[in-house]
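Right, I'll just put the structure down here and ask away after.
Removed: one protein chain of the complex. Kept in place: all other protein chains.
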Amino acid sequence: MDFDGLFSNFGELTTTGLTQGAIYALVALGYTLVYGVLRLINFAHSEVFIAGAFAALWTWGAFGLDQDSVVTGFGSIVFYLLVAMLAAAAASALTATVIERVAYRPLRQRNAPPLAFLITAIGASIAIAEAFGIYTRRLPQGIPTIVANDTVFSVAGVPITKVQILTIVAALAMMIALDFFINRSRIGRGIRAVAQDPNTAALMGVNKDRIILMVFIVGGAMAGVAGLLYDVRIGNLTYSVGFLLGLKAFTAAVLGGIGNLRGALVGGLLLGVVENYASGLFGSEWKDFAAFAVLVVLLMFRPTGLLGESLGRARA
Amino acid sequence: MLLEIEDMSLLYGRIKALHGISLTVDEGEVVALIGANGAGKTTTMRAISGIRPIASGSIRFNGEDISKLRADLRVRRGLCQAPEGRGIFPGMTVLDNLDMGAYTRRDRSGIAQDLKRVLELFPRLAERRKQAGGTLSGGEQQMLAVGRALMSRPKLLLLDEPSMGLAPMLIQQIFSIITEINQQGTTILLVEQNAQQALARAHRAYVLETGRIVKSGTGAELLHDPAVKEAYLGVA
Amino acid sequence: MTTVLERVRSGRQAAGERWRDMPRWVRWAVLAAVIVFFYALPNKEFYQYLGPIPTTGSNFTQVLFTVSIYVLLAVGLNIVVGFAGLLDLGYFGFFAVGAYTVAVLTSPTSDLKTLWPWLLAVPLAIALTMLSGVMLGTPTLRLRGDYLAIVTLGFAEMIRIAAVSSEFLKGQRGFNQIPHPPGKYADGKPFFGVLDARPYYWLVLTLIILVVIGVRNLERSRVGRAWVSIREDEDAAQLMGVPTFKFKLWAFAAGAAIAGLAGALFAGKQNFVNSQNFELLNSIIILAAVIFGGSGNIFGAIVGGGLVAYMIERFRGIELFGVELYEYRFLFFGLVLVIMMIFRPEGLIPNRRRAAEFKDRRKEVTVGE
Amino acid sequence: MSETEQKPVVPAQATAPAAETMKNREPLLEVDNVTLRFGGVVALDKVDFTLYKGEILGLIGPNGAGKTTCFNAMTGIYQPTEGQIRFRGEKISGKKRHQITQMGMARTFQNIRLFPEMTALENVQVGADAHHKTSVISALFRLPRHRREEREGREKAQRLLEFVGIPHRLHEYARNLSYGEQRRLEIARALATDPVLLCLDEPAAGFNPAEKEELLQLIRQIRDQGVTVLLIEHDMRLVMGVTDRIVVLEFGKKIAEGLPAEVRDNPKVIAAYLGVPDDAA
Partner (left out) sequence: SSGSDDTASGGDACGNKIAFFGALTGSSAALGINENNGVKLAVEQYNKANPDCKVELVPLDSQGSPDQAPGLAQKAIDDTKLLGIVGPAYSGESEAAGPLFNEAGLVTITPSATRPSLADQKWKTFFRAVGNDFSQGPAAGNYIKNVMKADKVYVIDDQSAYGAGLADEVKKVLGPVVVGSDKVQGEGKQTDFSAVVTKVKAAGVKAIFYGGYYQEAGLIRKQLTAAGVTAPLVAGDGVNDAAYITSAGQAAAEGTILTCPCQPATEARGTFAQEYKALTGAEPGTYSDTAYDAANILLAGIKAGKTTRPALLEFVKGYSGEGVAATYKFVEGGELDPAQVKVWAFKVTGGKVVPDQEIPKS
């Protein structure tokens, strides 16, 4: 164990961990929303994320940027970010919608057992990831430098970079907006109602299909933005990265209490930081081990996650 | 006629649960539906609100054929049900549950008014407004279910055993509420095991036996029908 | 479209019913024939007449061995997922425990240098796997539903990472020269050799039959009922006197033991075990296999496990319009899962109990959807 | 797994004498000053009563009085905040739920909790399994004991389904039964665990008066077979007709206890619960 490695880099490990955690959190939201409403682990959500990441990349490509381009000037940075964000959110929302239509709705109409959904989800996930893999010839794709990783200011000697600020601010903003939407709006209430008892919700005049579609669109858009942020931060994209990231995001959702939006945020950030500390302490190879170990230990003491479930059904 | 059901049949898998039921509910009426366990009362209610598709026959509401209409759209047409087993949203607070009743409505002030009225009708709910629906006692949940149905201000209110699980005092109260909201203009179709009370308050009633309507008449007629007395009122 | 499907469906149903109505001896005879068929299958003299069934891209007998291992795993996972309703996404982790136990105890490259014979290591592998199932289960089986899913998945991932990163388990360098099962032909040549995969396959097949008989006995007993009642309503089950925790643990342990057995067999055949054998995707494929075949139904699990493993290998070496299908096999695999589940959501060979429920529920959809 | 003493098998025991002299009898269940809080809500407030062997005790009170909560505390679903519950002289607290059942307490639920995707027969068999001893090993190898127990369980389940009046629903899935049929099945399943004490939470909800009359007979029969019954019910005719004694709760407190006739005329009970005497009372 390398305590020195942990302590001497504590600040930076924290900031980079929080940044990664913010991305986990955004993706986790999609899992949590869909899980809350359909009681379904949407395994294909990782591919919704990937779709957004590729959409952002291709959008920049369409503007003639390639892996070696460096964008400068505040105006053009904002422009490229916004355009790519729209494209990514749209692409992800669309992918999510298509998955819902093709893989889940037919099953819902047949009132299939829950495990059947899990399998179509896995199937869709594999198929979409493979499609991207075949299209990119399984090669990693370089990403233009949209936001240079300059230090903006330092806190106690820990540099805070532009990318970190962008990631965390964007993630927080989306999260707050979503929280308002779910807890304050009528549609939000409809979402919670369908989550708890779809049949009774219908008896109250809630259109289940529309609500479910909303959930996929909202969750998808979040994942799309996460995809964009991933691109900016990592600088490289391979078709297969969704699987593990999705897994982590799902872990984050569970860690915070699945079905609980604020839980997703807490879980995501916690996971990001824990991973980085573990990398510092035990070496990077134990990073994922630590992530899952924390999950297991935490669930032992809090069987419904840090903040508990909220969208979901309480026991009657 | 507000509700006209003609020759409605319904299947559960291969089992026929309703064998061609016809019944009508006129604007402003209270109509009761009584029958033994497993007669098909709940099934009829489910068919009317669209939770179960019907195999044949038709359901007309306000002159429109709604047999193939989605459940939530039927609610928008003014048809609301307090279901058997109550159907409380367990993770939502009492207030949120009540708000769900008004899901299809947009008139804020009207909703606020109705909320006030429901909380007055059931002071227990007012006391527990922030408690999660799932942790209420059985009777409290029943109050919530009825209150929630009232919140949608339906044209036709379907109540499936609203008195189930309520204490004697509250049973009295529920039935007076039924009479009261009926007088205020809501039409009611009522399934009840408390046949005595139901028949006493209903304008008309139907008796259901193994998926068929075997008898119908005014409440008073059935109340004094010897066969009904023996089978459903427990007066030997 | 729908009418055709309906007809196909009802036809299949009728077939199922006819099977159930057949006299007992006919069913036994058919079963015996099927078993004989599978024993005969790996012989080239036999399978060369089977048209497109044998794989072309890889040696068929070797593929059969892989398939049989998957079948064994599917039977084990079916106990956990199908019967007890515990969603285990990390089942392959137990397979790893079994294989590594054998490897560590028998391989000359292991730090232990115990150099046990294979047969001696097998019971210990099964016992250790069972123990690891209990160890994982004790703290986590209190979790419900999908929490358990993610924890088991995490567990499998932790095992994999430990295998990759720990010195003792040798990571990708792995353990080589793991001994084969014992046994000699009359001429002194080993029965379980390097080149002939048939004996291994026959061994696994025989074990599958034994395991299936045992699992079936469990299913039709108090134990099986306890599992199903836990799946249906855990609280109510407890209040009816079912020691739910104990039975969940048993489900986990039984599933784990079967996976451990599979792992030990795999190690004995393969000679070499390293961390690359235990990708997370494998766990998911097995789960898909069980549900694909028909969760809760042993026969369904067998068919699912077999078909999924076979399908992946069968695509190898097929060329369509000049493209190697093998490259696309996971794309197809994914699509097949989606399409199959849409048309047969209850699995290929549904659990009879669930099929009944399902048939009914299909009608229960709200109107107009 | 502490108890092995007498286990009354439902349909096999001698008739118990009627209930007048309960006080001299052996206490079966003692609820001793039990308090239970949920955050701010005090669901049970120093509740104190005893249930004697062989009697039928009614537990009544307005909605939300804490009756179901009392059941939940007895069966180990909730831990009392204060106080003790003793069953057959042993403390309940710290016991696992299935152990309490094996000690001889069985219950039904106000919100029906069957195993929906098991047949009626299998539901009851699960109850019967509570006292079966076959281990995983003997089931694995189908040892003779296992086969004998299987057969006995099945026969018992059939008998019980007949007893509660739904023998024709033997192979139907529980979820497909109507509300009333499900209630009956719940009773059969609880009886299959060979209870010494049977706790029924509003068993008559969803029954019409004629059916309630049948239920009344059924409860008496159960008692006659030596099972003690604790009954929560809002239907006064049923409660008055079948119970030997009644305990009344309001806002978590016991407000009255006594013979049915005493309770019925108790002004506190009338004010809190019964209201204007209803035509049925």
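Labels A, B, C and D are assigned to the chains in the order they are written; within every chain, residues are numbered from 1.
Convention: contacts are C-beta pairs under 8 Å (C-beta built on N, C-alpha and C of every residue); 3 or more make two chains touch, one makes a residue touch a chain.
Remember, predicted model here, so these are calculated numbers, not experimental data.
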Where the missing chain makes contact, among the chains that are shown: A, C
Candidate in contact with the missing chain, chosen from A:5, A:61 or A:308: A:5
Per the touch definition above, residue among C:78, C:129, C:229 or C:277 touching the missing chain: C:277
From A:61, A:235 or A:303, residue that would touch the chain that is not displayed: A:235
Missing-partner contacts on chain C, residue numbers: 57-59, 61-63, 66, 109, 164-165, 171-174, 176-177, 193-195, 197, 269-272, 274, 276-277, 313, 316, 326-327
On chain A, residues whose C-beta touches the chain left out of the figure: 5, 8-9, 12-13, 16-17, 19-20, 67-68, 70, 138-140, 142, 145, 149, 233-236, 238, 240-241, 244-245, 275-276, 279-280, 283-285, 287-288
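What we mean here is this: only the chains that are shown with their structure count from here on.
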If a chain touches chain A and chain D alike, it appears here: B, C
Distance-maximising chain from chain C - centres being C-alpha averages: B
Separation of chain B from chain C, taking each centre as the mean of its C-alpha atoms, in whole Å: 50
Gap in Å, rounded to a whole number, between the CA centres of chain D and chain C: 43
Distance between the centres, which are taken as Cα means, of chain D and chain B, whole angstrom: 30
Per-residue multi-chain contacts in chain C, two or more chains: 235, 354, 356, 360, 364-366, 369
Residues of chain D engaged with two or more neighbouring chains: 111, 176
Interfacial residue positions of chain A with respect to chain C in the complex: 35, 39, 41, 102-103, 106-113, 115-116, 118-120, 122-128, 130-131, 134, 199, 202, 208-209, 243, 247, 250-251, 254, 258, 285-286, 288-289, 291-293, 295-296, 299-300, 303-305, 315
Chain B residues touching chain A - in the complex, by the definition given at the top: 49-51, 70-73, 75-76, 80-81, 83, 87-92, 96, 99-101, 103-104, 132, 134-135, 148, 152
For the chain D and chain B complex, residues of the former touching the latter: 38, 41, 61-69, 110-112, 176-181, 202, 205-213, 234, 236, 273-276, 278-281
